[in-house]
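Have a look at the structure below, then the notes.
Moving on, here comes chain A:
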Amino acid sequence: MKLAQLIAWLRDRLRTVVRVCLGLLVLLVLIDAWPGVVNKDEAHTTIERWPAFWAVFGFVGCVLLIVLSKAFGHAGIMKREDYYDD
Partner candidate 1 sequence: MTDVWLHPAWLLILGALLLPLTPARLKRGFLLIVPVLTLLRIGLMPKGTFGEVPFLDWVLVFGRVDALAHVFAVIMGLMAVIATLYSLHVRDDAQHMAAWIYAGGSLGAIYAGDLLTLFVFWEVMALSSVFLIWFRRGPQSPAAGFRYLLVHMAGGVALLTGIVLHLQATGSLAFVAFEVKQMTPATWLILTGFLLNAAVPPLHAWLPDAYGEATFNGSVFLCSFTTKTAVYTLCRGFPGLEILVPLGVVMALYGVVYAVLENDSRRLLAYHIVSQVGYMVAGVGIGTGLAINGACAHAFANVLYKGLLFMGCGAVLHMTGQSKFTELGGLWKKMPWTFALTLIGGLAISAFPLTSGFVSKPMIVAAAYADHRLGVGLLLMLASVGTFLHTGLKVPYFIWFGKRNCSESTWRRAGEPPGNMLAAMTIAAVLCLVIGCYTPSLYALLPRADVYYQPYTAYHISETLQLLLFTALGFFLLRKQLQPEPTISLDLDWFHRMLGRGVAWIAQRPVQRADNRWGELYRRAGLTPLARSADQVRRFDQGVIDGAIDGLATVVGRLGGRLRSMQRADLQQNLTLALAVVGIVLFLVYRFLV
Partner candidate 2 sequence: MSAPGIPNEFPWLSVLIFGPLAAAAVAGAIRNVRVLRWYTLAVTLAIALVSLPLYWRFDPGTAEFQFVEHAAWIPWLNVHYTVGVDGISLLLVLMTTLILPLCVAASWCAIQVRVREFMICLLLMEGAMVGVFCALDFVLFFVLWEAMLIPMALLIGVWGGPRKVYAALKFFIYTMAGSVLLLVAIIALYLQTGTFHIPALMGRPYAPGFQCWIFVALALSFAIKVPMFPLHTWLPAAHVEAPTAGSVLLASVLLKMGAYGFLRFCLPITPYATQVFMPVMLGLSLVAIVYGGLTALAQSDLKKLVAYSSVAHMGFATLGIFVLNRDGLVGALLVLINHGITTGALFLMVGMVYERLHTRDLHQAAGMGRVMPVFAAFVGVFALSSMAFPGTNSFIGEFLVLSGGFSWSKTWTLIAVPGVVLAAAYMLRLLQKLAYGGTRNPDHSQLQDLNAREILTLVLLLAFVFWIGLQPTPFTRVMESSVDRLLEQAGAVAPVSGTVGRISEMPWAQTPAPGLAVTDSGGPRSNPE
């Protein structure tokens, strides 16, 4: 299948793909920070107007969610699979 071949092709060039993605991220931050490109009138709070606020929010939020959820899980609510069968 064509698609499978495409994915295989991309996986073979994984490092390049990664570099492209990272470049994209940097570009995004720059665009956001560049004055005048993005109209920030819609933002409701001052901190939202900071450049790359949402990038930080996204990254920190992601890390926070993973860490807190895992902590919550290991604190006791994750059980072996046959917990209810008795």
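Quick note on selection: all candidates are chains of the complex that A comes from, given by their letters.
Rule of thumb we're sticking to: contacts are C-beta pairs under 8 Å (C-beta built on N, C-alpha and C of every residue); 3 or more make two chains touch, one makes a residue touch a chain; residues count from 1.
Model, not experiment: these values are computed from the prediction.
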For chain A, as assembled in this complex, the candidate in touch from 1 or 2: 1
Chain A - residues contacting candidate 1, complex: 1, 3-4, 7-8, 21, 24-25, 28-29, 31-32, 37-45, 52-59, 61-63, 65-70, 72-73, 76-81, 83-84
